[in-house]
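Note that one protein chain is taken out, while the other chains of the complex remain in position.
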Amino acid sequence: MLDQIVFYFFAVLAVISAVMVVTRRNVVQSAIFLITALLATAGIFLQLHAEFLFIVQVILYAGGIMVLFVFVIMLVSLDVSLNQVQFNRQWWLGLLLALVLGAQLTIAVAVGRAGLPLGEPAPAKMLEPSTQLVGRVLFSEYVLPFEIASILLLVAMIGAVVMAKKKI
Amino acid sequence: MHTLIEFAKPILVPLICAVVIVAVLPLVAGYIVLLERKLMADMQARLGPMRVGPHGLLQPIADAVKLLLKEDIIPEEADKAIFWVAPLISVTVAMLAMAALAIGPWFQIADLNIGLLFVMGIGALGIFGIVLGGWSSNSHYSLLGALRSAAQLVSYETAAGMAIVGGLLLAGTLSTREIIQTQDDYGVWFIFAAPVGFFIYAVASIAETNRAPFDLPEAESELVAGYMTEYSGFRWALYFLAEYTNMVVVASIATTLFLGGWLRPFAGTKAFDFLDYLPSLLMLVFAGYCFYRVPKQPVKIQQAVLAAVGLLLILLAGILAAPLLVPAGSLVADAKAGLHGAFWFLLKVGLYLYVFMWLRFTFPRYRFDQLMHLGWQFLVPLSIVNVMGIGLALVLHRQWGWGHLPAFGLTTVLTLAVAGWLAWAGEKKEKQRAIVGEEA
Amino acid sequence: MIPTSHYLFLSLGLFTIGVIGVVTRRNVIVILMSIELMLNAVNINLVAFSRLVGSVEGHVFAIFIITDAAAEAAVGLGIIIAFFRNRETLLGDEMDLLKW
Partner (left out) sequence: MADERIPFATRAESTVLGADEIILNMGPQHPSTHGVLRVKLRLDGEKVIGSECVIGYLHRGVEKIAEHRSYQQFAPYVDRMDYVAAVSNGLGYCEAVEKLLGTEAPLRARVIRTILTELQRIASHLFWLGTHALDIGALTPLFYCLREREEILKIYEKYCGARLTTHAFRIGGLQYEAYDEFEKDVERFCTPFDKRVDEYEALLTENRIWVGRTRGIGVLTAKEAIDYGASGPVIRASGVKWDIRKAMPYAAYDLYKFEIPTGQNGDTYDRYIVRLEEMRQSRLICLQAIENIPAGPIMGKVGKVLKPPPGEVYHAIEAPKGELGYYIVSDGTTQPYRVRIRPPSLINLEAFDKMIRGHLVADVVAVIGTLDIVLGEVDR
């Protein structure tokens, strides 16, 4: 019961925040709603017993990436963009295509859901200390992707510095 | 009835703990402020608050009432909604971080298996309160203060995180409870195994809580009050509460990870069991001092308040002593772990905070670029070296069978050598820069 | 018990909202944020399936996606800053130069 309440609460919160992200005029408000959406997702992770991912989501996504966003939003001027038209001229076309995509996915899931068993088939015991488990898998089977990801981060860091610096 | 209690038990205990924390924390923060003012006064050859209550003991309450009654000013051009929400974010996040901390073996809201990571991560969200507050005030000072603050927090979180990783390598777990248990098993606090890590965390935690000498975001003489410039009254008080809660949180992390949490000094040694009486004795000494000062108070009511404080301390002493005096096996004797654990934990937190304050009264403020230099060019490399050193020590100890002392001694010396080299190189570079600067 | 398909519906809902944001908004920062939303939706999917199958590999991939999102945000925001510095605008449809 509690499980259901938690899930649906966070799901509704995430969807509402997501809608707010794309509709708000003020970018700062968009960013705040994005943070809420991300935190709601983190809550869903917690409900799925993915504690480590929950905290990664909070630290990295909400605490790291979004700080970057908020930082940049504050650095660039807002007053001008507040008065501009917020949507593309062909917004209806985009919306249409996006909705078509959404409909396709919905149909796909709706059709295929019969093949999906209900959740929670895995023994809960095995998943309990997910931190250790994730660590073990990450550093044994996925060591190469892990290292590649670190290289990616390094490259991104250098790229960001090169991009943002006035003169090098 | 019985089933109801059984059903409610797993929820009830954390709930009570949570309510206690939320209810008591503002009071504690107020008294930390009083303590800080008194200590500052003592170090600066003056008296500090003396008027409200005996020795200013009721000052925090008076301050709180004043702040509640103050006008809540919102700047005309401010982004009102965000201006409202920002302090709330700060406070909520700071209090949420307390959830995973184990204040004594009995008092903990939730023993998460990501414990320490949770505290760190939730603490990282506090930055939004600062940044949004600074931005929404629509003032240059606030914005600059907020940006500085954000940059500072992000920078020093790296160093603090790496320092914590060092400690976690030793503990092998993230749960706060198990970390302390591990230190009990080892028979040594991690500060002795990883002194450099503790040092890094201490410095970084001061910077993270925006305390002097790293209090640039609210550098009064430069940016007025940083991100809090436009805040007043209760909202300002919320920021203040968040700041002091954060101090308690980082002190608790340091206590848990490096200072042995709720463990008594020499917890494993029977010969030092007399230390169990120390808490009660300490309380009695304080109580005695209170009673000694009672006749010297000028007003009746002040005498009464001071006597009440003394009685409270005696009561505490009694509570702390009771488990030692009754025979083992009864419920009261079992309470020893919880009560004394909480006492030692809080004592260590208090000492850590004392060092915070001491530093604040002694040092001038860093400049922003110096702060960044210290963070990125000294603390971050050193913390990485520290992690490698601890890893090396663990390999030496576990796989090569070295003793604790040679393994950790060697790596600590190595780490210190790297620290010395880093400091020396930084100095040299600084000098070169100065020379180039003069020529240019 | 919550059926796994509910997670999928939530995920695709968030994803679609993200797509709508990307294709309709003009502000580059909002577009970037919508992309983050889409990545986030994918994460829910991965974790839900990971729960279904009973392994943690989904978590590992979610971590990789978060890493990727961080890298993307860093570079993307760097580009936005550089662009804003030169053109003083944040509108995506005015980004019509390949170099300056």
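Observations on the structure shown:
Letters A, B and C mark the chains in the order given here, with residues in each chain numbered from 1 onward.
The rule is short, and it goes like this: contacts are C-beta pairs under 8 Å (C-beta built on N, C-alpha and C of every residue); 3 or more make two chains touch, one makes a residue touch a chain.
In this text the structure is predicted, and so the values were computed from the model without any measurement.
Looking at B:A78, B:V93, B:I130 or B:L147, the residue that reaches the missing chain in the full complex is B:L147. Interface note: of A:I16, A:L75 or A:V109, the residue touching the hidden chain in the full complex is A:L75. As for the chain not pictured, it touches chain B at residues 40, 43-46, 140, 143-144, 147, 212-213, 215-216, 219-222, 224, 360-370, 434, 437-438.
What we mean here is this: only the chains that are shown with their structure count from here on.
Separating the CA-averaged centres of chain A and chain B is a span of 32 Å.
Our note on geometry: chain B versus chain C, Cα centroid distance of 36 Å, whole angstroms. Chain A and chain C, compared by their mean Cα positions, are separated by 6 Å. Multi-chain contact residues, meaning those touching two or more other chains, do not occur anywhere in chain B.
Chain contacts: chain A has residues 52, 64, 75 touching two or more partner chains.
Considering their complex, residues 1-10, 12-21, 23-27, 29-30, 32-34, 36-37, 40, 43-44, 47-48, 50-57, 59-60, 62-64, 66-75, 77-82, 84-85, 88-91, 93 of chain C touch chain A.
Chain B contributes residues 79, 81-82, 85, 112-114, 117-118, 120-122, 124-125, 127-128, 131-132, 135-136, 143, 146-147, 150, 154, 174 to its touches with chain A in the complex. In the complex of the two chains, the chain A residues touching chain B come out as 26, 28-29, 32, 35, 51-52, 54-55, 58-59, 62-64, 66-67, 70-71, 74-75, 128-129, 131.
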